[in-house]
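Note that this complex is displayed minus one protein chain, with the remaining chains in position.
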Amino acid sequence: MEKKRIALLGHRFMGRAHSNAWRQVSKFFDTPYEPVLQVVCGRDQKDLQQFADQWGWAEVETDWTKVMARDDIDIIDIALPTHLHAETAIAAAEAGKHIFCEKPFCNSIAQAEAMLDVAEKAGVVHYLNHNYRRCPAVFQAKKMIDAGELGEILHWRGAYQQSWLLNPNHPIDWKLRKKTAAAGPLWDLGSHAVDLAHFLVGDFSSVTCQTTQFQKRRPLAENPSKKGDVEVECSALMLAEFTNGAQGTIETTRYASGRRNRHTFEIYGTGGALTWDMEDMNRLKFYSEKDPRETAGFRDIMVTEPVHEYVKNWWPPGHIIGYEHTFVHAAADFLRAVESGQRIAPNFADGVRITKVLEAALNSSESNARVFL
Amino acid sequence: MEKKRIALLGHRFMGRAHSNAWRQVSKFFDTPYEPVLQVVCGRDQKDLQQFADQWGWAEVETDWTKVMARDDIDIIDIALPTHLHAETAIAAAEAGKHIFCEKPFCNSIAQAEAMLDVAEKAGVVHYLNHNYRRCPAVFQAKKMIDAGELGEILHWRGAYQQSWLLNPNHPIDWKLRKKTAAAGPLWDLGSHAVDLAHFLVGDFSSVTCQTTQFQKRRPLAENPSKKGDVEVECSALMLAEFTNGAQGTIETTRYASGRRNRHTFEIYGTGGALTWDMEDMNRLKFYSEKDPRETAGFRDIMVTEPVHEYVKNWWPPGHIIGYEHTFVHAAADFLRAVESGQRIAPNFADGVRITKVLEAALNSSESNARVFL
Amino acid sequence: MEKKRIALLGHRFMGRAHSNAWRQVSKFFDTPYEPVLQVVCGRDQKDLQQFADQWGWAEVETDWTKVMARDDIDIIDIALPTHLHAETAIAAAEAGKHIFCEKPFCNSIAQAEAMLDVAEKAGVVHYLNHNYRRCPAVFQAKKMIDAGELGEILHWRGAYQQSWLLNPNHPIDWKLRKKTAAAGPLWDLGSHAVDLAHFLVGDFSSVTCQTTQFQKRRPLAENPSKKGDVEVECSALMLAEFTNGAQGTIETTRYASGRRNRHTFEIYGTGGALTWDMEDMNRLKFYSEKDPRETAGFRDIMVTEPVHEYVKNWWPPGHIIGYEHTFVHAAADFLRAVESGQRIAPNFADGVRITKVLEAALNSSESNARVFL
Partner (left out) sequence: MEKKRIALLGHRFMGRAHSNAWRQVSKFFDTPYEPVLQVVCGRDQKDLQQFADQWGWAEVETDWTKVMARDDIDIIDIALPTHLHAETAIAAAEAGKHIFCEKPFCNSIAQAEAMLDVAEKAGVVHYLNHNYRRCPAVFQAKKMIDAGELGEILHWRGAYQQSWLLNPNHPIDWKLRKKTAAAGPLWDLGSHAVDLAHFLVGDFSSVTCQTTQFQKRRPLAENPSKKGDVEVECSALMLAEFTNGAQGTIETTRYASGRRNRHTFEIYGTGGALTWDMEDMNRLKFYSEKDPRETAGFRDIMVTEPVHEYVKNWWPPGHIIGYEHTFVHAAADFLRAVESGQRIAPNFADGVRITKVLEAALNSSESNARVFL
């Protein structure tokens, strides 16, 4: 099998998830290429080497610009903090590398459009890793919507709730600084929620957003004895209208007690409804207006059948998969896109689309008014 | 509307539930008669009068044999401890009264057969109040099974679990004495579970039962400073085979922490499955093998639609009903049976049938062997 | 027991629910008065008499002004369409009658303030029947919040979803006309949702609302062969901020497939979270930050214990109650307020408070801007 060599930028949480995906993908999926874990880039030499040893990356590199210049690297995998996406993705595209880019896409519409523009001109495969699309239950939802099972969609009710900032001593790290993260949960969690809304409902025609700060001062990550300002919002609540007339809400917060990683949607159409929750990601709930009234009810579909996308590559029915499997699915589809030269979704165009919604939401929260897209 | 006068025997928990049923039935259901709360019988004159005042019983009576002799009484409602059912029911039948009898039916097969025999000869309407049959969700289950939605039934998994005896100081009252209660949860809870199995699956061909006593000594109800022997089992677990080949289990206990009144069944057939839990009595879960594999899952049916039996007499869809409504349904059907002269189920014949299963279970628990019916 | 005579205005859905409450209250609760179902008022003489016979109202009356003039009437129970509340409530107060008023309160802030003003001056007991406050699980939520179990409240996520307008042939009745209903689900369902938010969180400081119309033309109720304009919104989605800093959403719709009467809230505080759903009204879910992380999880509290408000008057633990019981609780508390002369909540002051929020929401939906209260 032909090999494709990967350079991974970043070696924290997402670095692990991506490394695992590249390692696993050819074991469970029939891929056109064998991905090679060639080089991992980072700034902390010691941590970097340990990470490379652990995950089987052949080389380490502290200067990411060097890997762009290498002929033997086919794929740049960006798993860095958000503010570093634009620079690295643009360099990768200019070097003719295919790009597997972690979300959130970038910090601004300007960056987003530049990234898309360069990638398109370079003709590389560009992928934006909103991995939840590749959860089999979410894919199944999409399939059902496309088949008309929900009729015309009327309502979207999305939320992405976490609780880690309830700890008042959680320090200010890159996720709580405007420069590095662009915004708070709106960006980090809201980008996922908006992506699913794009995937399952369509384009937004307007957004109205309300943000707040529950805790303004926190210890600094680099010096916990000192406090600094939290520069991003603590929660962001949105109203949305879609171009097809559907009405929606999206709620994002890091202050929802009891919710660890609750990414959920409810979709209501003229023909039925679907609901999903990432914390029970193998399940999809489905109500059909076609069922006789007497026996109608939300069906608790265990999306673990061979007929469900991605599932037959794993285990028999009823044997659930977990969080990291969505990354493996993304890696499989990405390699196929590299082979076929066809677009994979979501991609940088989706990144632009999402960033426009998120920026409009930020503008709305400042103007206290609805913003039309 | 013609009136039917009722004499109620007993004025504790079941006395309240029955009184409420007679008061409510003509308000919500179209009944052929107006039930009149004529006389309530009991031994404690003071409590009795207070109860009569509270619930609107016109008279009180401390000698129940007198009400049997009265021409103006049409219906005897037996809400007494189990060991008093046979004597009172037989007297009522001999006096030509229609009988609304609380469960458990009686203490032995001999009593049961005598009760049925006399009632049949007298030609009165006899009803045994296994009220859960008239929970709309259970009725819906029956309807679906009769319509073939489950195909051939293969498995019954029933349980009736409570937890009140976890309190080591709960005293020995009539429910913990063999003479008054016949047995423990096997009789009290198991009679309900067996009745639902009869209703939804069919006749038993064998039972195998294992009982135990977790706590053998408890304070006496009449003198809590003294302790006495618990005379009945604390839990009873049963294996069952049905004449149609279905395989089943029934578990009853008063020692299941966290379960208040969990009466539940799971039925699996060649065509699908149904599950129900009294603690969520307005819901029925249904899996259909006819659903496409891709979108199959247990449906959470909210049994609150006008098409569901009994429901249209109450509130609009989604507005749930509660425990006591099942008694109102029983009262409505009972009055219709009095008018039509047709049998109502369950009746004393079902009482005989249930008692035979329960006695076989007791025998099995003593012999450590399967008992064929 | 002293009697209090009631005149009921209205004899449809709410007329039934109120009649049942007055009939049941003294059976299950220790009330200071015996409520007497004296007279029911309505315009359709034939239906009215049938209703009176069914429910035991002693008299019928087609001119409601006459009952205001009667000395023997103590309580006016208003179960009419919304636009008739102000006139009747004001007349009742001026006549010195205690008032039990169904929701929504009225059509405008002007009406609301006049109603409150007159009732206060008259010194009568005035009650606004947002009955869900008296669901034992909701009451328990309030008790826990007041005891500090949630710490400082950060998020409110409310929704009231129904689906009856998915039927395109559902006709235009009073609920779909602006004059009679003031608005659509915002008023009918949103008033309940706002009341619970008031009860459990506190006052609103701002609202932002987005409404839409999914179906603009429908058959006329009075002549189904003709179509007319739906004059009220089909769905209303709101963002809210509370004076205590909490951030909230409220969603109301009659177009949510699969939802019959789903009235739900999620409350997140610094110390824990609570969620509730009217379709499973006997349950309250509770997450506590005090639980050890290892064994923390949302508790599924079955609110059917004697220690739970109202519950000990009904049945033993695990025996659930239904929708209409909340009305019985309201009747019990109302009669106690009549005796004590103390305020009962919610009352007309709450009606004013709710109406202000709802009108602000309507204004917001027209201006596309956040409205501060």
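Labels for the chains are A, B and C, by order of writing; each one numbers its residues from 1.
FYI, a residue touches a chain if its C-beta (ideal position, glycine included) is under 8 Å from a C-beta of that chain, and two chains touch if they have at least 3 such contacts.
Predicted model, so just to flag it, every value in this text is computed and none were measured.
Participant: Looking at the full complex, which residue from B:Gly10, B:Pro136 or B:Gly269 touches the chain that isn't shown here?
Facilitator: B:Gly269
Participant: Among A:Asp173, A:Asp280 or A:Glu294, which one is in touch with the chain left out?
Facilitator: A:Asp280
Participant: In the full complex, which of B:Phe298, B:Trp314, B:Phe327 or B:Phe348 touches the chain missing from this view?
Facilitator: B:Phe298
Participant: Take the complete complex as the reference. Which residues in chain A touch the chain that isn't displayed?
Facilitator: Contacting residues on chain A, toward the hidden partner: 13, 17, 19-20, 23, 27, 54-56, 162, 164, 259-262, 278-281, 302, 304, 314-325.
Participant: Could you pull out which residues of chain B are in touch with the chain that's been left out?
Facilitator: The missing chain touches chain B at positions 150, 154-155, 157, 159, 161, 166, 208, 210, 212, 214, 235, 237-239, 241, 245, 247-249, 251, 253, 255-259, 268-273, 287, 289, 296-298, 368-370.
Participant: Mind listing the chain C residues that contact the chain we can't see here?
Facilitator: For chain C, the residues touching the absent chain are 140, 144, 149, 283-286, 291, 293-302, 305, 307-308.
The rule we apply is simple: only the chains that are shown with their structure count from here on.
Participant: Quick check: which two chains are joined by the most contacting C-beta pairs?
Facilitator: A-C
Participant: Identify the chain whose mean C-alpha position lies nearest to the mean of all protein C-alpha atoms shown.
Facilitator: Central chain is C.
Participant: Rotation angle for the CA superposition of chain A on chain B, to the nearest 5°?
Facilitator: 180
Participant: For the copies chain A and chain C, give the interface type as same if over half of its residue numbers appear on both sides, and as different if under half do.
Facilitator: Chain A vs chain C: same; shared/all numbers exceeds half.
Participant: Which integer distance in Å separates the CA centroid of chain B from that of chain C?
Facilitator: 36
Participant: Please work out the Cα centroid separation of chain A and chain C, and write it as a whole number of Å.
Facilitator: 41
Participant: Among the residues of chain B, which are close enough to touch at least two other chains?
Facilitator: Counting only residues that touch two or more other chains, chain B contributes 302.
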